[in-house]
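Every protein chain except one is present and positioned as in the full complex.
Now for chain A:
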Amino acid sequence: MKARAFSYVRPRTVAEALSAFAGTDGDASYIAGGQSLVPALALRLQAPDRLIDIAHIEALRGVSLTGDRLRIGALTRHAELLTDPLILRHAPLLSEAAPYIAHPAIRNRGTIGGSVALADPASELPAMMLATSAEIEISGPDGVRLVPADDYFQDLYQTALEPGELLTAILVPPVGPDERWAFDELARRRGDYALVGAGVQATLVDGTIARLRIAFLSVGATPVRVHQAEAALTGAPLDATSIARAQAALDADLDPTDDAQVPAVTRRHLARVLLGRLLGRLARPA
């Protein structure tokens, strides 16, 4: 199948991109890596009149440490998450999750901005925004705003992004010296979307969990932070007892539905297994 005809523009600045969108009656799409959008256009699931190619906007590139945040430009490719020294050092959970995203060639084109803008609940990076306490930088006609990941994901493919707004960067607090992290997922085949996946980032002080965030993917309409499981662990030593408590608490946090891939009970079971593995990994000295 081929995409329906569309007009195409190649803005060089955020302002040009926003006005290219404003110049349509909303029937436009931004395109970044195109790794989700191009197949959607080919299948005619989407048929916008105009594509606005943001890949040439310099301001959306680059990774930098600014104040107390790591700023990751929206056009940063999945493959760069694996190699960028600043990301490896300050946002290592993103680097740990990146190999699970699709296949190498798709990681060479797909961008962090595209993944978080799309907000596929089965994607790795949206959930990792929750686990890393990221903030999403959004530019629109009225200026720039920052939305914490906790408020950003609203429903299936529904985010705080309004039509025409651009996701310009992801801001992540750099990990501290006492922080540990782990990512894993269960999939049928390498490169397939996960049946269940999760990332954990925790601050351990003298063996006790001072703070932690656990986020799951592929368990509902949005990526999900599991507050009850987090509460079961916070302030406790990271040991077999607290891990079992967190696994039990997961039942209250997750409400997956039956689907064509696996029934909900299986998903719940897989989530418990996965959480046990991740916490077990954190408990072992680095």
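Just so it is clear, a residue touches a chain if its C-beta (ideal position, glycine included) is under 8 Å from a C-beta of that chain, and two chains touch if they have at least 3 such contacts; residues count from 1.
Assume contacts and distances are computed from a predicted model.
Its UniProt record calls the unshown chain "(2Fe-2S)-binding protein", which is the correct pick from "Bifunctional protein PyrR", "(2Fe-2S)-binding protein", "Cytochrome c oxidase subunit 1" or "Carbohydrate ABC transporter permease".
Of the candidate positions A:16, A:53 or A:150, contact with the hidden chain is made by A:53.
For the chain left out of this panel, the touching residue among A:88, A:106, A:186 or A:244 is A:106. Among A:14, A:28, A:79 or A:219, only A:79 touches the chain that is left out of the view.
In the full complex, chain A makes contact with the omitted chain through residues 1-8, 10, 31, 34-35, 38-39, 41-43, 51, 53, 55-56, 79, 102-106, 108-109, 190-191.
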